[in-house]
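Here it is, the structure in full.
Here the complex is missing a single protein chain, while all its other protein chains stay put.
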Amino acid sequence: MLQVAVVSGKGGTGKTVVTGAIAARFSGSVVMADCDVDASNLALLMMPDIIQTEPFYGLNRAVIDPKKCVLCGVCADNCRFNAISVSEKRVDVNQVHCEGCGVCEFICLAKAVKLVPYICGEVRSGNTRFGPFIDGKLNPGNGNSGLMVHTIRKKAREISPDIPLVLIDGPPGIGCPLISTVTGCDIVLLVTEPSSSGRHDLERLVTVCKSMRCRLVMVINRADLVPDGTHDLRVFAKEESIPILCEIPVDPMVVQATRAGVPFSLSDSPATRMIQNVVEFIQNELKEE
Amino acid sequence: MKLAIPASGPTLDDQVDNRFARAPYIILINPEDGETSSLANPYAQEGGGVGPRVVQLLVQNQVTHLIAPRIGGHAETALLATGITVFMWEGSGSVSSAIELYKAGKLAAMTQTS
Partner (left out) sequence: MHIVIASGKGGTGKTTVAVNLAFILSTEQRVVLADCDVEEPNLHLFFQSQVAEKDVTLPVPDIEKSTCILCGKCGEFCRYGALIVLNDQVLQYPNLCHSCGGCSMVCPVGSISERPEIIGKIQVSDPDPSLHLVTGVLREGSIHSPAMIRAVRKELSSDDLVILDAPPGTSCAAMEALEGCDLCVLVTEPTPFGLHDLMLIYQVVRMFEIPVAVVINRNDNQDTGVESFCREQSIPVILKIPFDRDIALKQGRGRIISRDDPVWREPFSRMAMESLKLAGA
């Protein structure tokens, strides 16, 4: 099984659109996993029929039993996350700030605190016309996206073990969810754009991926928008020994197709011709597996 | 010696779980006298950092050998520090079939470099 993660560092470089375009060309032999759990957009492009929705549990959260609580406030004093507020009548735990560490439970003499499982999102699985599909939604304000990414990826590997390719739409950034996304992937596809911020974010992303010994390949999106920026990206890629698989020009077809909720690679256009290089690269990798 | 195997259920007929730290049960076996017991994994549903915590649980239960699938980086460093011998598990099968393979010497031991 070949696991390919599509990531970008900077958001909005076209990660999801590129993932969808690749997936459509591997119809029948791809499992899609959307690991951008803050803004899961792949479903808007691949239009899955969701068959199963499961609750996702994050870290436990503290709950205070008002019957036992003596309003002493020791829990609030010792909470490093400022998650507990004490008033004259009650003690409240802020569910967004609580990280489930258990200090309040330990320190409470009245034994009024309990740590309980907490649903902080859901993981969905279903089918698209191109193959099985998994994504997840974290309830707003919840952490633990790294764990959710881990859950989605595991499901993607297990849902149809005979399918040779797992294609992952990754999160932006370089934090916890990104690290969970690229861990153990065979190939990490960097989708970048020729802007100073795109370039800056790419450098940080490459540092993280290289420290995790990921194999990197690159696609430059909107390559004709800032020609000198694209030139700089080529130089950077060469220095870092990252192969550039293709440079996708600004193509009105891409926006049109995305608005219609279809992957752009289903019809011929300059962008589609470029994505063909990525498709062939992955086909070769699959042959070598 | 004591051998641990992550499993989907509490008996020898249950499948070896292909997750190490998030398997619902851990089966403990003494291959010499055949004595077995099972532990419900308290961390199966928990948030992050479960790998090292399950390793700690193994140490508390005097485990010396482990049969496990792919293991996360944190759990791996912990296992190396404990001196527990880890045998790689690939594919699928019941706990008892894994014990047979172990006894037959057909499972490869994980080394620091792998």
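Note that the chains are named A and B in the order they appear, and that numbering of residues resets to 1 at the start of each chain.
What we mean here is this: a contact is a pair of C-beta atoms (placed from the backbone, for glycine too) under 8 Å apart; a residue touches a chain by one contact, two chains touch by 3 or more.
This one's a predicted model, so the numbers in the text were calculated from it and none came from an experiment.
Q: May I ask which residue of A:Gly12, A:Pro55, A:Pro161 or A:Pro243 touches the chain that does not appear here?
A: Candidates A:Gly12, A:Pro55, A:Pro161 or A:Pro243; residue touching the omitted chain: A:Gly12.
Q: List the subunit A residues touching the unshown chain?
A: 8-13, 16, 38-39, 41, 44, 59-60, 78, 80-81, 96, 99-103, 106-107, 138, 140-143, 145-146, 171-176, 178-179, 193-198, 200-201, 204, 207-208, 211, 222, 225-226, 228-229, 250, 255, 258-259, 261
Q: Could you list which residues of subunit B touch the chain missing from the display?
A: 46-53, 55-56, 59-60, 74, 77-78, 81-82
Convention: only the chains that are shown with their structure count from here on.
Q: Can you list the subunit A residues touching subunit B in their complex?
A: Contacts found on subunit A: 57-60, 100, 117, 144, 146-147, 154, 183-184.
Q: Which bits of subunit B are touching subunit A when the two form their complex?
A: Residues 19, 45-48, 70, 73.
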